[in-house]
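Before any comments, here is the structure.
Every protein chain of the complex appears in place save one, which is left out.
Chain lettering (A and B) follows the sequence in which the chains are written, and residue indices restart at 1 in each chain.
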Amino acid sequence: MLNVVDTSLKALIKRRRSGHSLEAPFYRDPEIFKADLDIIFGRHWIYVGVEPDVAEPGDAMVIDIGETSVLIARDDDMKVQAFHNVCRHRGARLITDYKATVGNLVCRYHQWTYGLDGKLIFAENMGAGLDMSCHGLKPVHIRSMAGLLFICLDDNPPDDFDVMARAMEPYIAPHDVRNTRIAHQVDLIEKGNWKLTMENNRECYHCSGNHPELTIPLFAYGFGFNPDTADALSLQEAKRYDDLIATSHGRWESCGLPSAEIEHLDDMATGFRTERLPIDRDGQSQTMDTKVACRKLLGHFNDPQLGGLSFWTQPNSWHHFMSDHIVTFSAIPLTPETTLVRTKWLVHKDAVEGEDYDLENLTTVWNATNQQDADLVEIAQKGVASPAYEPGPYSPYTEGLVEKFCSWYLGRLSADLV
Amino acid sequence: MLNVVDTSLKALIKRRRSGHSLEAPFYRDPEIFKADLDIIFGRHWIYVGVEPDVAEPGDAMVIDIGETSVLIARDDDMKVQAFHNVCRHRGARLITDYKATVGNLVCRYHQWTYGLDGKLIFAENMGAGLDMSCHGLKPVHIRSMAGLLFICLDDNPPDDFDVMARAMEPYIAPHDVRNTRIAHQVDLIEKGNWKLTMENNRECYHCSGNHPELTIPLFAYGFGFNPDTADALSLQEAKRYDDLIATSHGRWESCGLPSAEIEHLDDMATGFRTERLPIDRDGQSQTMDTKVACRKLLGHFNDPQLGGLSFWTQPNSWHHFMSDHIVTFSAIPLTPETTLVRTKWLVHKDAVEGEDYDLENLTTVWNATNQQDADLVEIAQKGVASPAYEPGPYSPYTEGLVEKFCSWYLGRLSADLV
Partner (left out) sequence: MLNVVDTSLKALIKRRRSGHSLEAPFYRDPEIFKADLDIIFGRHWIYVGVEPDVAEPGDAMVIDIGETSVLIARDDDMKVQAFHNVCRHRGARLITDYKATVGNLVCRYHQWTYGLDGKLIFAENMGAGLDMSCHGLKPVHIRSMAGLLFICLDDNPPDDFDVMARAMEPYIAPHDVRNTRIAHQVDLIEKGNWKLTMENNRECYHCSGNHPELTIPLFAYGFGFNPDTADALSLQEAKRYDDLIATSHGRWESCGLPSAEIEHLDDMATGFRTERLPIDRDGQSQTMDTKVACRKLLGHFNDPQLGGLSFWTQPNSWHHFMSDHIVTFSAIPLTPETTLVRTKWLVHKDAVEGEDYDLENLTTVWNATNQQDADLVEIAQKGVASPAYEPGPYSPYTEGLVEKFCSWYLGRLSADLV
């Protein structure tokens, strides 16, 4: 049975027309969804949150990916570890809430008790027959990159995580994620396959028509356009953007902030891309007035006008780091046709709501943008369900990163299909 | 896989015992449901609404059949056309509401723009590589018969539509559907397979026990009974009905209203049946007092006492045309065990609510009847789900048209199974 499915999936991969959207089964078929969970989300580094999610010893967070439940906990030595959230007795889920603070990890069912290092330390009534050392929690690979947490469910994670980490640490470190606090989190369930969520994230062709708030700070031109058909005003705007990139990058690099694009979206297992991008108007932050939302700046920053460091990873995250706050997104598949988009807004850990920042002002742009994107993903999902749907052409000017996402996805899937 | 299913479906069809209800898989099996959508709803003329649904240029209506979404729009030349509701770029659904009024058809996602004739007329940023002429909306066959709209999703629709149209136009035309207005529409989701909805519609054996409102205007006797076991009162009622038919038909025919039965329920791909039937008591309309609900009569009618022209089609519609209003029904499968029954009440386009008609009075009989039928369909669906269910016998007196529906259905299914 598995063979049959693999063959058909292989055929679908093979006949894919490059530069075109994927065929409908990629967005709907339960077997391909299973392959996505097994291969893409099961064998790659998945972004799941930030160190401030588990700031103190005993803090635990639960991440569910498909049917796998992972608990991430900080131990008394401040080390962040990850385990399968499954009691070794009769399998009960250990931590049932999204977040918890615990001394040890105690199963509610029969009180089997594990240390924060996963070791089984107590199991009443089991008798001498039980080898405690064989019944510890099963570990899950976890890495922190400048405070961003990535897990890998496979026993042999891709070894190019370090390549990404070496490249990205200098970009992200100045924003000092570890000394931030989660000011707000929103979990949005988009009614579409996770790849439609990601494809939507990888282009700004749709921005001018759909994101009135985001296009205040964001230059849509930065994400491509067709120069042959652009009118005079557009070309003038594009020129303004190019000039701004040049002067800003120079200024940022001179104060120790690497800014140049790095792009490995489809040539690494742990694909990623980054670039520090100017912000329009006042140039400070992704807010409705383009000024900082939090007056206590991150890290050692004094200058609010740092634009936004954008960072994208395959398969499931994107992030914007500004001088005053960070917005960080993960996409987790729930069903073939629904996806969890989790957004966290981070501010300096000492920033006080109502004093240093206004929550509404901090979150307006991305709350609006997320909802608009969710609506687009929903009409895309409905559309591809039609038997009349056939893959259409990507714009060579504005959808190049969508193509790179698809190409990375298909390459990783093929690589791991037996 | 498909072969296996077809074989089993063929076996089910072959062993069907004529004059008996169908075996349970016909009402529940997801593969047979898929065959119903592909073959029955995918390759036959499906009734979907009326011309007044899209009365003006730019008016559009969306009809979803299975996963196929169709948009029906009237263009500036007053021509009604139908297209797949799928953008040719990345497949997004074009019209997301049931009804809309538009200038052109603009995709919300990236603003690809199509004329009301389906031609792609604008696609920003795509560059010279895009052949606009190859990326128009995909057309869907649509026909209007005296204002009733039928679509066919197949490229080669059954060619006997014209036979039906020639026969039916003289019956329906006097009611002047094109000059009506939709006074009210109700979408009811019945908890049963679409065939149980249709079977229920094709007999009145259940009327006396379940439809106290409908049996005021309707003669249940007209739908058959067993003369051998009927009591004196019943026989007298039946005689009164036969006499009424004879005199009414004569009167109606004499004023240009064809009234005789035409029956092609199981000998045409586009099966249908019609007959003008007397209404009891005041003889005017399907209302609680059997009098017209709308004082502005349809077309050129002066005489309110025209009974009701009934019209049934395979696989999915039934209609009652009276002197003052029309009630028209379509059944669309949603899942193996749910069906959308859409009811529209049409009145003269110049009739004013509150002045010419009272909406409650207009809709009472069929709102009540529809709900009662939905309840019956639900208990039938629950019943056939039991392993103890086995097909039972149809009454030769009262369920002949149910048998014809089943026989048409099985014939059409066999004809198109490879």
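Rule of thumb we're sticking to: contacts are C-beta pairs under 8 Å (C-beta built on N, C-alpha and C of every residue); 3 or more make two chains touch, one makes a residue touch a chain.
What you are looking at is a predicted structure, and each value in this text was computed from that prediction instead of being measured.
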item: Residue touching the undisplayed chain, where the options are B:Ala60, B:Ala183, B:Leu362 or B:Val384; value: B:Val384
item: Touch with the omitted chain, as defined above, among B:Tyr205, B:Phe219 or B:Trp252; value: B:Tyr205
item: Sites on subunit A contacted by the missing partner chain, in the whole complex; value: 67-69, 84-94, 96, 108-111, 124-130, 135, 138
item: Hidden partner interface residues of subunit B, rising order; value: 21, 24, 199, 205-206, 209-210, 224-226, 228-229, 376, 379-380, 382-389, 391-398
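Quick note on the criterion: only the chains that are shown with their structure count from here on.
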item: Rounded Å distance between subunit A and subunit B, as computed from the means of their C-alpha atoms; value: 48
